[in-house]
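Part of the complex only, each chain left as placed.
Chain lettering (A, B and C) follows the sequence in which the chains are written, and residue indices restart at 1 in each chain.
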Amino acid sequence: MILGKVIGTVWATRKDEQLKGMKLQLVREISEDGSDKARVVVCVDSVGAGVGETVLFAQGSSARQTELTRNKPVDAVITAIVDTLDTP
Amino acid sequence: MILGKVIGTVWATRKDEQLKGMKLQLVREISEDGSDKARVVVCVDSVGAGVGETVLFAQGSSARQTELTRNKPVDAVITAIVDTLDTP
Amino acid sequence: MILGKVIGTVWATRKDEQLKGMKLQLVREISEDGSDKARVVVCVDSVGAGVGETVLFAQGSSARQTELTRNKPVDAVITAIVDTLDTP
């Protein structure tokens, strides 16, 4: 999984039938020190993350292993909201 | 999924049988502010996107989870046409 | 899929049994304007592309969805020979 920060929401009325009802979040990759990276990914949200929260997201076929995304054309999904990074 | 902008169409008469009848769109990756990125991907279009439109596309095995692309040698598919990006 | 140009052929006598008889083409990624990119991928050829031709290739598990490559340890396959790119 990759660390990211939710930075917004994507609205799309014309889309594949299987995406209907899914919340699509804009997630910016971040470093372990919280600094921004250049890459932004659109993720389906399976955990109710809000804008500004630090999250983990899974990509590829693993993004289809949640109840919400199974067999859907989804290649990125938020799977956790991060409380803390413990880097001793 | 990744944000992109449709910039053209690919024409190919000699191709794998399973691609027959599929519209192949040239999609440039863009940033969340709409600026161009260097990477261009050829996507099958499952939603009828036109040149100039902002879209989402899915990659990898997830690109085969639409009715149009199932079990086909397709690794990128447009799954939504973006109305707005809400980045508060 | 990604745009590429066939730049050569790979010869290998010692290889996985399942690759026997497959033509392995060196394919350089190119931009939509035809200029070279740094990345070169070795693709199985399912459409009979020759050196110098512009092609599309699929990667990952999607590269195993052709008759030639099904269930084989192949992660890149040429699926089309490009006639024209229409970028209005």
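We take it that a residue touches a chain if its C-beta (ideal position, glycine included) is under 8 Å from a C-beta of that chain, and two chains touch if they have at least 3 such contacts.
Just so it is clear, the model here is predicted, and its values are computed rather than measured.
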For this session: Going from the 3 copies shown, figure out how many the entire complex holds in this file.
Result: 5
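One rule holds in what follows: only the chains that are shown with their structure count from here on.
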Problem set entry | Chain contact topology (line, ring, star, complete or other) | line
Exercise. For chain A and chain B, what's the span in angstrom between their mean Cα positions?
Worked result: 19
Problem set entry | chain A and chain C: spacing of chain centres that average the CA atoms, whole Å | 31
For this session: Could you tell me which residues belong to chain A and also touch two or more other chains?
Result: 61
Problem set entry | chain C to chain B touching residues, read off their complex | 1-3, 31-32, 46-48, 56, 58-63, 65-66, 77, 79-88
Problem set entry | Contacting residues of chain A [partner chain B, same complex] | 7-16, 18-19, 24, 26, 28, 40-43, 51, 60-61, 63-64, 71-76
